[in-house]
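Only a single protein chain was left out; the remaining protein chains are all shown in position.
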Amino acid sequence: MTDVSHKFDGRTILAGLSLTLTPGDVMVVTGANGAGKSTLLRIAAGLLKPTSGGAERGGGMTGYAAPDLQPWSELSARENLDFLARIRGCADAGREAIKWLEAAGFPAVHLPTPAATLSTGQRQRLKLAMAWLGRPTLLILDEPGSNLDDEGRSLVARLIGEARCDGAVLLATNDSAEAALGGRHLELRVLD
Amino acid sequence: MSAELKVLSVLLVVWVGLFFYLLHLDREIRKIKDRQP
Amino acid sequence: MSSASWISRTLAILAKDARAELRTRYALNAVLLFALSSLVAVSMSLAGARPGPDMLAAFLWILMVFAAMAGLPRSFVHEEERQTSGWLKLSASPAMVYCGKFAFNLLLILLVELVTVPIFLVLLNVTPVHPAAFCLAIGLGCLGLAAAGTLVAAIVARTQNRGSLFAALALPLLLPVIVTGTIATRESLSPGTGAVAWGEVRVLLSYAVVVFTGGLLLFEFVWND
Partner (left out) sequence: MSSAQRDGNWFFRHWWKWLLFLGMILVLAATFLWLPVVQRPAWDAATNSWKPEPWPLFRIMIFHVPMSWVATIAFLVATIHSIQVLRTGSRLADLKAATASELGLLFGIMATVTGSIWARYEWGSFWNWDPRETSILILILIYGAYFALRSAIPTETTRARLSAVYAILAFLMVPFLVFIVPRMVESLHPAPILDRRGKMQMDKELLVVFLSSLTLFTILFGWLWHLKVSIVRARDRW
């Protein structure tokens, strides 16, 4: 990401930010609400084009999990993962993700039921599994620990540890425990 | 003849009015542009 | 990326939409209910009068278009409302998403027409004189409706009040299809004269091709922020 700045409705959110992530990096982004954490992550994932500057991602898949991104509630957890694997062109990754999900304490009985029936904690675990599916070279997590119990939080730490050997991790959080996981830190201030 | 003259005079009045309104706008912009650096 | 995986990924999007649709039947119910009730209303208002081919063609096409208006926006509006479009943006190229959604919309409209058209023919006891030409006109019409509808649905999904603007935005663009489709259907219903109105067929085909390719090129600007 080189010299990225982003304005939204006249308000400058990011100004001249440059950032490079190399495989194995775990970058934690912290800052008050509205400092632009989510904007930065969305630009890094390529979901949002910055007003100026650019963001390039090396080859390979990008995994992204955020509060404003939901699984398909009509489909079951299994179908969500299988579908995501198929459109990412790595068919067997679905089974691997389901195995990971079960290991993450996701009740097997809920695998076939529509995602709408999941509790928020289970839904968050599913989202993490969907983000991690296919071993992305860049994993972006926006407050992954939200509405997760303690056991869930340790799951996030394990996930980051695993993802680290595939590629880089970009994590935005206000939770001090999660912030400690990161190697590199970036503090965002509210600009205006 | 008078019908044509009537129509013509109406159209002429409309056109002259429109033209000077546009000229007025044109000068307004020139003023604003002069004030800005 | 080999074209084989490209097609299979596009079909995956279609399969996902189809499965989600069959499960909730959100659009299907809306469209079928709409088509059938307006069909019955029309036939009752005719009260047994024997309308000529042009009236019949006009009625049929009005029903077809308005049924499509009820079902088409769902494909994209649902993704934006349920905040699931992010997954697609990350994992698939805009072209795949567009083709997947286009195929879904086409299937949806064809399914609706397969139900409403026969009932229309029965209710108004019409037997098309040239059935092949009739089906060709309806089929190409659906193609045109799906082509224009998909892109407009994508645009409308990004607006503030989501789907409510769809009819207002889509209808003007669909007028060429409606006008030409009605004429083609009228030709196929009226006895005598050559069954297939080749002029109209060419127009419908070129419309579908132009709008589909235009949509494919423009979709990327609608889809990515």
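Labels A, B and C are assigned to the chains in the order they are written; within every chain, residues are numbered from 1.
In this section, contacts are C-beta pairs under 8 Å (C-beta built on N, C-alpha and C of every residue); 3 or more make two chains touch, one makes a residue touch a chain.
What you see is a predicted model, and the numbers here were worked out from it, not measured in a lab.
*Asks:* Go through subunit C and note every residue touching the omitted chain.
*Replies:* 148, 151-152, 155, 158-161, 165, 168-169, 171-173, 175-176, 179-180, 183, 199-200, 203, 207, 210-211, 214-215, 218, 221-222, 225
*Asks:* List every residue of subunit B that touches the chain not included in the displayed model.
*Replies:* Touch with the absent chain occurs at residues 4-5, 7-8, 11-12, 15, 19, 22-23, 25-34, 36.
One rule holds for everything that comes next: only the chains that are shown with their structure count from here on.
*Asks:* Would you kindly tell me how far, in whole Å, the mean C-alpha position of subunit C lies from that of subunit A?
*Replies:* 37
*Asks:* From the C-alpha centre of subunit A to that of subunit B, how far is it in Å?
*Replies:* Centre-to-centre distance between subunit A and subunit B: 60 Å.
*Asks:* Measuring from the mean C-alpha position of subunit B to the mean C-alpha position of subunit C, what distance in angstrom results?
*Replies:* Measuring from centre to centre gives 49 Å for this pair.
*Asks:* At least two partner chains per residue is the criterion; list those residues in subunit A.
*Replies:* Within subunit A, no residue contacts more than one other chain.
*Asks:* Along subunit A, where are the residues that touch subunit C in the complex?
*Replies:* Touch residues, subunit A against subunit C: 42, 45-49, 61-64, 66, 68-75, 79, 83-84, 86-89, 114, 130.
*Asks:* Which positions of subunit C touch subunit A when the two form their complex?
*Replies:* These residues of subunit C touch subunit A: 1, 5, 8-9, 12-13, 15-16, 19-20, 23-24, 82-84, 86-92, 96, 224-225.
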